[in-house]
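Of the protein chains in this complex, all but one are displayed in their positions.
Showing chain A:
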Amino acid sequence: MTPVTSASTSPAPNPPAPTAERSGGTGRPALSHRLAERGIDRTLLLLLPGLVFLILLFIYPFVYGLGLSFQPMHGSGALYNYQKFFSDPYERDTIWITLKIGLPAALINVLASVPIAYRLRGRVRGKRALTTALVIPITLGTVLTAIGMIEYFSGTGWLNKILIALHITDIDHPVPLLHNYWGVMLSLLVSGFPFAFLLTLSYLSGIDPSLESAAATLGAGWWQRFRDIVFPLLAPGLAMTFCLNFVLAFSVFPSAVLLGDPERSTHVISIAAYDAAYQEYDYSKASAIAMVMAAVMLIVISIVLFARGRLYRGSSGGKG
């Protein structure tokens, strides 16, 4: 908010602080104007609820957990939990296991959302219906989706029944899509794709359609228009979409338990933290694992955002 606009909005009736309105009226106009010049006025109060939530629900628990992780229950030294985590291959490998699931899942979701969103960017018949259908998985929640997938993908589920009927496989060798890596991956695709799609669609509709028209009149076919105009303008948005999707996938828990192989191939980092907290009742170790988890996510996001910083990020002339 610029000083100019805040100065002009400050005398206006302000619902969140009706009592303060009177004191600003005749008493000290000079002070309120001086403060407004610096962007300080009653509209700042709108930030208060968010700030309270942020402090109570994020900053305090985070700092508390960080402190806790340096106070190990067993062993000695503030870094004991971290040393233990990185020296035990079973624990340490949860990072790679989770990355191996999270990175491809986020990447596939983003890449799959691009062509569909691109096709649906303008006015398309049936867009609402299709968008609704694609968004339904969000509303169902992970567990319900997982139950459905167990029904569908299991050895005696519909998919394998169809494959057996088509003689693609036989009853003794059903395609294994549950309780392994692929079960978790499929679940992440089902739940992560709608997010990626909705974000990509909104980023795409922020790109002025006349840019593509201009490119077309200059001789660019659809692939050149996509490659040279749409994709470069969309890339920063795709980077953000990837980050959000990756964070969701990296903290995967229910589907790793329900659809995966939580002891071995899908022993993801959140399961390690859960085991530490509720199997071993070692909250300090669990906090340390959570901190490692946060650090890995931060590293990945930093890399992506650094790369994004090198892209063109100005206006794409859209109407939003």
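What we mean here is this: a residue touches a chain if its C-beta (ideal position, glycine included) is under 8 Å from a C-beta of that chain, and two chains touch if they have at least 3 such contacts; residues count from 1.
Throughout what follows, contacts and distances are computed from a predicted model.
Asker: When you check the chain that is not on display against UniProt, which of "NADH dehydrogenase subunit H", "ABC transporter ATP-binding protein", "Heme exporter protein B" or "DNA-directed DNA polymerase" does it turn out to be?
Answerer: "ABC transporter ATP-binding protein"
Asker: Where the complex has a chain not shown, which of A:40, A:107, A:175 or A:211 is the residue touching it?
Answerer: Touches the omitted chain: A:211.
Asker: Could you tell me which of A:156, A:169, A:202 or A:224 touches the chain that is not displayed?
Answerer: A:224
Asker: For chain A, which positions touch the chain that isn't shown here?
Answerer: 208, 210-211, 213-221, 224, 228-229, 232-233, 312, 314-317
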